[in-house]
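Shown here: the complex without one of its protein chains, the others still in place.
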């Protein structure tokens, strides 16, 4: 009987903990970062923010949209942070998107991009669409 | 009979193409650019983005709101891009708006502005109102 009570107690405790979990980590959110410079301070900052946003709640959704000079971050040889970017791309709930118009302007071919970088036809349009869907917007400037 | 079939075929093809057209150009959107620097790289970028946003869909609505140093873009003599700005102002679905408070701070008179630049009483309020109406927001920084 004692054993029975102990098991029931543990089950109740587990149930309470499971129910309590959602309130312990804040409600997940979605945020799009707008990167338009190749400044290393801006690049470092956006990579750090991705880690930190995920640390607050692993369910948070993040997207980095690059156009103009922002493209450099995902073109090996044009950034010194390539290894960090590869790690970031590999994480769940993170996507890196580059603007096709910016690629054409800068004569960057798809083959020059890091793996798993998504090409979007219109970087600004992508950001506007995300805002429309209720995503938060952060301009990535830190320098 | 063969000729009849060919005509019917052409009509069907034309009908399909017409129906397909709306999906070929993406849904129009509205975006407000927030310019607060007189950095030539930022100025050049915002003018390029206006052209590119229009190229994606000529129905896209664009607005450039200038306050602080952003004002320089529409004051001849304070920017080297005056001709490009004039061209941009002349395009459909584009408007350039300057903050009256910034004009007072910098002792810029209405007569010093390029033609067809709109004066708004509060640049930040204008941007906030646009966001409230569902426009996308892009901070114009590229340097």
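For clarity, chains are labelled A and B in written order, and residue numbers in each chain start from 1.
Please note the rule applied: contacts are C-beta pairs under 8 Å (C-beta built on N, C-alpha and C of every residue); 3 or more make two chains touch, one makes a residue touch a chain.
Worth saying up front: this structure is predicted, and the values here are computed from it rather than measured.
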Extract the touching residues of subunit A with respect to the undisplayed chain. 26, 29-31, 45, 49, 52-53, 55-56, 134, 136-139, 141-143
Residues of subunit B touching the missing chain are 34, 36-37, 68-69, 101, 121-122, 124-125, 127-129, 131-132, 137, 139, 141
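As a convention for this text, only the chains that are shown with their structure count from here on.
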Tell me the angle, as a multiple of 5 degrees, of the rotation that maps subunit A onto subunit B over the C-alpha atoms. 115
Could you please state the distance in Å, as a whole number, between where the Cα atoms of subunit A are centred and where those of subunit B are centred? 28
